[in-house]
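Of the protein chains in this complex, one is absent; all others appear in place.
What follows is chain A.
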């Protein structure tokens, strides 16, 4: 764990100006990922997890309606730290897909439907690695084989609609891996897939990570997947980090009431068929970003909130032991 981080995010904030008012989609998010490490970002809709990943890739639409502040440091292929947010766009284009790559949730909408998959993958390779057409094609075959696509040479001419959901996601992963990125951002890569295919893809990502030592930022809302793939976990709520910890301590002893609630609300497989009463659900709804509650964003849904304390001001993200952060004024009294 002493290796220097390949991705270092400091105080990242993203604001959108909308007709209804300004939305703080992401507020003061900081984290670091080291080579070979998997950081899971957990959150629900509106938590800011996807906006965070798009900001890291500099894929948010440019213009006055979006304001991104903070610092994103990314170790480039030559070893020096790049300041992603200030990099000129032409240079960023050389980094995107090369040092940092992304896999999206919906492979059908992120692949070009009118271009054979072989060409789509070759495009990135030729652009970033300067291979000629023939060499690039050979490389595509190797990559498709690597991600477990049977008969890869025959698949080069296939269009995305020829492929199943799992196959399309493999193509996306092959494309993302084509330049051996130092950081892979996977935004809900298995959410649209069946559990059996999800297991295949998670297994594939783990094996590829072991082989290439890339860092993975895995965005998901599925806590089962988190337990399976993550080394560290960052829980987001209403655009803010509310808890950060190594995966085992987080599941063993969650500190933030939101994390506690999330973990308890997932039905347990070992209790299947026992009907052990209603699930301990978190009441209420995910907050509206235009009307974020005062104080702690979670307090209206929190069973442990104290009037005059939790709704008065935003709690600090404070240290709660080694490599642990929590944003709750009451965590000391709430956790045994």
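Observations on the structure shown:
Keep this in mind: contacts are C-beta pairs under 8 Å (C-beta built on N, C-alpha and C of every residue); 3 or more make two chains touch, one makes a residue touch a chain; residues count from 1.
Methods note: contacts and distances are computed from a predicted model.
Looking at the choices "Transport permease protein", "ATP-binding cassette domain-containing protein", "Putative FAD-linked oxidoreductase" or "Deoxyribose-phosphate aldolase", the name in the UniProt record of the chain not drawn here is "ATP-binding cassette domain-containing protein". If you put the hidden chain back, the residue from A:115, A:142, A:161 or A:268 that touches it is A:268. If you put the hidden chain back, the residue from A:114, A:281 or A:307 that touches it is A:281.
In the complete complex, the hidden chain is touched by one of A:146, A:225, A:255 or A:310, namely A:225.
Interface residues of chain A facing the missing partner chain: 44-45, 150, 164-167, 194-200, 202-203, 206, 210, 221-228, 230, 247-248, 251-252, 261-263, 265-275, 278-283, 285-286, 301.
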